[in-house]
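Here's the structure, in structure tokens; my notes come after.
Of the protein chains in this complex, one is absent; all others appear in place.
In this document, chain identifiers A, B and C correspond to the written order of the chains, with residue numbering beginning at 1 in each.
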Amino acid sequence: MLITCPYCGPRDVIEFTYQGDGNRQRPQPSSQDLDAWNAYVYDRLNPAGDHNEIWQHSGGCRAHLRVVRNTLTHEISSSGFARGDHKAAARHKSEAKS
Amino acid sequence: MAEYSAFSLLKNAFTGNKDWKPAWRKPDPKASYDVIVIGGGGHGLSTAYYLAKEHGITNVAVLEKGWLGSGNVGRNTTAVRSNYLLPSNTRFYEHSMKMWENLSHDLNYNVMFSQRGCLNLAHTPAQFDDYARRGNAMRHLGVDAELMTVAEIKRLVPALDVSGSARFPILGGLMQPRAGSARHDAVAWGYARGADRRGVDIIENCEVTGFLRDGDRITGVSTTRGEIRAKKVALAVAGSTGRVMQLAGIDKMPIESHVLQAFVTESLKPIIDTILTFGMGHFYISQSDKGGLVYGGDLDGYNSYAQRGSLPIVDEVMSEMLALFPGLARVRMLRSWGGVCDMTMDGSPIITTGPLPGMYLNCGWCYGGFKATPASGWCFAWTIAKDEPHDFNAPFTLDRFYRGLVIDDKGQGATPRLH
Amino acid sequence: MSPRRTETGGRIDRLRTIRFTFDGTPYTGYAGDTLASALLANGVTLFGRSFKYHRPRGVLTAGVEEPNALVTVLRGEVREPNIAATMVEIYDGLVAVSQNRFPSLAWDVNAINQLGGKILSAGFYYKTFMGPVIGPLKGTRFWMFCEHFIRRAAGLGRAGTAADPERYERMNAFCDVLVVGSGPAGLMAARAAADQGQRVILCELEPHFGGSANWSGETIDGTPVADWAARAVGQLEGHDNVRLLPRTTVWGYYDGNTLAALERVTDHKEAPAKGEPRHRYWAIRAKSVVLATGSFERPLVFPGNDRPCVMLAHAAERYANEFGVLPGDRIALFTNNDSAYRSALALKSAGAAIVAIIDVRQDLSSEMRKLATDAEAEILSGHAVVSTEGGKALSGLKVQRFDMVSGALTGDARSIHADCLLMSGGWSPTIHLASQAGARAEWDAARQAFLPPKPTQKWVGAGAFIGSFSTAEAIAEGRAAGLSAAGATGAPTALPVVDAAPGDPDPAPVFEIKAKGKSFVDFQHDVTAEDVRLAHREGFVSVEHLKRYTTLGMATDQGKSSNVPGLAIMAEALGKPIPEVGTTRFRPPYSAVSIGSLAAERFGDLKPERLTPMHDWHIANGATMYSAGLWYRPMIYGLAGETIEQAYVREAKATRDSAGIVDVSTLGKIAVQGPDAAELLDRVYTNMFSTLAVGKARYGLMLREDGLAFDDGTTWRLGEQNFLMTTTTANASKVMQHLEYFLDVIWPELKVTVTSVTDEWAGAAIGGPKARAILAACVKGTAVDNVTLPFMGIVHGKIADVPVMICRLSFSGEMAFEVYSGAGYGTHVWEALIEAGKPFGLVTYGLEALGTMRIEKGHVTGAEIDGRTTARDLHLDWMLSKKKPFIGSAMMDREGLIAPDRLQLVGLVSLDNRPLNGGAHIVEELDEANPHGSIGHITACCYSPALGKHIALALVSGGKARHGTRAFVSDPLRNRFGPIEIVSNHFYDPDGSRMHG
Partner (left out) sequence: MVERQSPLEPEYYPGSHGNFEHGVDVILSETRPGSILQLAAWPGEEKRLMSAIYKATGLALPDGAGGGVTDGARSAFGFAPGKFTVVDEAEGLAAAFSGVVTPAIGTVTDLSHGRTAMRIAGPKAEWVLAKFFAIDFALPAFPIGAGRSTTHHDVFAQIQRTGADQFDIYVFRSFARSFWKALCHASEEVGYEVQ
């Protein structure tokens, strides 16, 4: 399997570490909503088909990628930097200041 | 149906083997059953068998989407052991082990369970202590375990490199003598034949496409062979749990589906007479009765339902194999295959009522489901029949994760690919 | 001269005689021979024994699909079992032996199994050997008794235990177009792609490029096709952008167009050159692939079809045309298709007599009749072979009239005298790689074969692989495939003109002749047509059940030639068309792959060694090294005659009495830099770091998201925005990934860089009452007194002209300092410290003494932070800040994590004054005969020189409440039982007065 790192280009899967379901939402750090924390820590989408997942290019530039990959064919339809997810970034930022 | 024995073999040989009957019938589904078991693998079939045998519930259908035993029961490396660290696991798997010891007779089907032992190699003092902890934990629950010295290990497996110059020298090992291996397909076929003889309908090529509901309650399933109603619907579809639960409207579970590869070499004269695991990586090996070395290693490490493996794991497994057995470099890998494992967040299974009314769930076997086949079916049948778990499976609930009651034998936390 | 060698012909080098032995008998052959061709040339007919019945077997094929002629190749002590004689190139000194026979190939006692044929039918194991249900043989005993003998009888070759002295290597390759197979289709494809300027790799599993061109006897543009192929190869060799790989089997088609190939670099040589690998494992990432893998000829299933000298038709043609060997003098052919006629003609031309062509078809084309006439062969159309005769060689066969539609045999059997019977049951395209790539094969009723599916990855097919069996088609399709793979559309061009024997590619749909006697489907595993029908009777009707129940297709040849006949017989029994029985999905490898090649450069070098800067000093100064993950660390610096315990007790005692020094370079070190560095640390540690002053260090604890303890270590504030985090040795990379994940995915707004600087710094921890005096004696540029360097303070200075950073912190419980210097100066500083310490009695100490002192202090390590313990379990709850959230804070108070009966850290003292063992359990009541009731276990233990006792740390249920109580250690594995007292884990200097000074 080859994963295209936006920085390094297509690289063999051996250079990557899988970090799982990319749909998980980490609650606000100060949240006391245990159900939300439980869901974040333990529950995973596990679709048979396209899956939005996080990979780290740990054997390369070490960036985290957001990859859409089909779990039936292993075909990858998109990949990009995980930190490009600006919405999430903005949300955490606002909390960090509050 | 005829009993299997040496005598029946001889008798049939004289009649040209013309009188053997199908090992199980091929019935069409009825409109309704008391219990539907989804999944014609080892666990589903054993569940049906024990529902009939232990609880007298025979109006049961087992629905299999493909051919019987096409999932992990026919894709594993056949190890049977109960050498766990944590008591909840050890008790359950030891119950399974005791059932294995009598399984061929119980089923009148030789599942070829051979108790050749399972040896975990230790390579550092810390690891040796870990194994001692585990072995002592087993002994305090009445399970067999022994520490082995390097000299004893060398006598048992002469092909092993026990030299001090190895990159990770062997310091000793933990042996469970009663552990062993079995003929995986025979387990599925034996349970199928046994369940069939007790009246269970085994329906192949019958894929569940949805659940019938009355409000929240599950009242049956729609399938590629029509709708089938049931008082109770039990899932034993490890590897496909995510897919089937999604049909019931539950799309998040504490489970990821991962591929685990397995390998076999060409047939060789006997060279390894036990099951062996490497302590400084992830590698296990045994030799089948046919002579092939059967071995495997770590998960491929990403979600997949594809039953196809990736190359880096192939290389890793072979590298670790030769670190233990440098004499096997010229032996050849003949076949590889992949199975899809339900990896839970603590590495332990789920056998429970619910999570929906009318539903019963058996899943999350990670890559250790084969050895659990008898006890899993036995406990699940109990849970279905009595609507409550047996003591053996009481810890294996779905809510244990959320309550902080995980059964984490490896101590890896909520990282399923590391269990 | 060899009895079966022709006068001329073939591409063997008749000027180079090669000497080799088979089963100890010396033979000669020619350079270019395979072991199979050379033995055939010498008149050998018996090559091996079958797996189950030990029937005598000859050679069936001329290639990789060989099921019968398996040998073991010996190189000194090193054995290579189960190699097809058809794939072994002979070299001077080759030693090959047959296998699975006793005492000899000709006289094999296990051939007695043939008598039990009907009893040993498919699946017989499942029905017997279960033994009695009561008595001493109940349970698994009886089976295991039987199994002992079954295992000894089973198995093919014997593997060696001597380590293979040769090397294996990996090669990572990238190309635009990978062409698999170098027959006319593959050659055309490679050339077309190469002409487009593409980077091309061409793999051929045989020693010579050309595929069927090497033996088909056709002509192209008037020249023999073999010459045409040689010229094409020569042209490819001239291209810089083409890599030609002979003896290279592409065996795996993985995701992302990654293909795995095995190049047999030196197997055909007497000895490798210096540094030359035996096998090279190519991992090829190809932008696109041309599959031109050809096809396999299928056997026909009829009684006696496994007798030595019964062979595939094209194989005999290959032996004649490629190796100058005739497999018989009087040859009969049995076929259901036209291709055998060309074979007949080729063998006739090579000098054999063709006694008959038996064809199941009644109506034959005039072209075929003409070919038969040219071969001077009698045609028996509408006939079938019903038996063969002979023992270790063929003496004759019987034929009967055969009705293709009903399968009925009629009329009297007629005997034909022949010493070789060739069969052709049609052709199966070699679709394995396409199937591996992810799609299901499709049945083609005309070709009676599975054709490759529509591509699911980037490949194109050509030639026999897609069912185009003629050379003309192969050439046209090969060129088109090469262009298409290159993403080009070539201008129309005149293609070479092929002169080939005529023939219809479609065989008659006949796979089996049902007559009395054993008809083999899978030769190696002795699966007969009756076994397939038995599987049907017992309900094992899907293709996978058929395989698993009968073992059809599970032998070393993986059913390359037997799968389709097996399916056809099952389909007939079911009364269904073949595709409804199912199609097997092929999985890697295409053919068996040496495990050495897969380990490649890691054979003998599984993991790199990780060394600290002072490693060589430790070795030179008597350290016994200990492997810790990939690192090597000193365990003890033993003196002559000392035991391990004596050494660590001496080292620990000396440290507590005067001073000791230990290499701590392996500790994980992470530079945490940037404006938000302190903020990050506050979030990942349970305690506060933003309040830490510059020039100070603090001990920190991290939890996992689920609220359990993760790692601990000190972090030093070197500047306002500059921290040096230390982690445990074992968790260094995990912590790094943890930080990177949060910075990259969860908190991208934080401006922090994290960098592994583990290797930048050499670390030496020096502790003990004299430690400060030693530093004072060698450190320049800073004072090290209590004011300048208080507990957890940091100073910068120089030792022996080298800049150092010193932090006063303690793991041993003594007044102690960690001295960090650039790694390249590590040994220099270490030696300076040793020198400075000499007057003070400084000792070097290893991990054992380190462990002893930390047990005495009750500090935790990975044995206690084992992934299942909480901060509270380890009495580290004082570190859980209530002022801020941190990773794990929301989850750490769940019911299961605060239960009172959880395992908690305690200290243990042995009351019988005997040593304790790591991994021993703790019980309230001792029962040596029947151990039970474990309440916990020992995580670490030692003899404490400071206390003069055997002590341990342990995790015990509700442990804190048990302080001061008695219990027992219960260690049945080592038969160690005895009384202990449960105490606090802080054995030594609990108020810390020694380290605070």
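FYI, a contact is a pair of C-beta atoms (placed from the backbone, for glycine too) under 8 Å apart; a residue touches a chain by one contact, two chains touch by 3 or more.
Quick caveat: nothing in here was measured; it's all calculated off a predicted structure.
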| item | value |
| --- | --- |
| Touched by the hidden chain, restricted to displayed chains | A, C |
| Given C:A823, C:I865 or C:I938, the one touching the chain that is not displayed | C:A823 |
| From C:P608, C:G948 or C:G964, residue that would touch the chain that is not displayed | C:P608 |
| Contact residue for the chain not shown (choose from C:L137, C:I644 or C:V802) | C:V802 |
| Candidates C:G390, C:G674 or C:G959 - the one touching the absent chain | C:G674 |
| Absent chain, residues of chain C that touch it | 169-174, 199, 273-277, 283, 285, 601-602, 605, 607-613, 616, 630-631, 665, 671, 673-675, 721, 751, 753, 755-762, 800-802, 822-828 |
| Interface with the undisplayed chain - residues on chain A | 6-9, 11-12, 14-15, 58-63, 81, 83 |
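In the analysis below, only the chains that are shown with their structure count from here on.
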| item | value |
| --- | --- |
| Inter-centroid spacing, chain C versus chain A (mean Cα positions, whole Å) | 29 |
| For chain B paired with chain C, centre-to-centre distance based on mean C-alpha positions, whole Å | 22 |
| Chain C, residues touching no fewer than two other chains | 254-255, 258, 283, 438, 705-706, 891, 894 |
| Chain A, residues touching no fewer than two other chains | 1, 12-13, 17, 34, 38, 41-42, 73-74 |
| Complex contact set, residues of chain B against chain C | 4-6, 8-10, 12-14, 16-18, 20-24, 26, 66-70, 74, 101-102, 104-105, 108-116, 123-126, 128-137, 139-142, 145-147, 158-159, 161, 167-169, 180, 183, 185-186, 189-190, 204, 265-271, 280-281, 287, 289-291, 306, 308-311, 314-315, 318-323, 326-338, 400, 402-406, 408, 410-414 |
| Contact set on chain C toward chain B in their complex | 51, 78-82, 118-119, 121, 124-130, 133, 138-140, 143-144, 147, 150-152, 154-164, 166, 168, 170, 252, 254-255, 258, 260, 283, 436, 438, 530, 534, 537-540, 542, 544-545, 548-549, 551, 554-556, 558, 582, 587-589, 592-596, 598-600, 602-607, 609, 626-628, 704-708, 862-863, 866-868, 891, 894-898, 917-921, 923, 930-934, 937-940, 970-974 |
| Touching residues on chain A, where the partner in the complex is chain C | 1-2, 10, 12-13, 17, 19, 26-27, 29-32, 34, 37-38, 40-42, 54, 56, 58, 62-64, 73-74, 76, 82-83, 85, 88-90, 92-93, 96 |
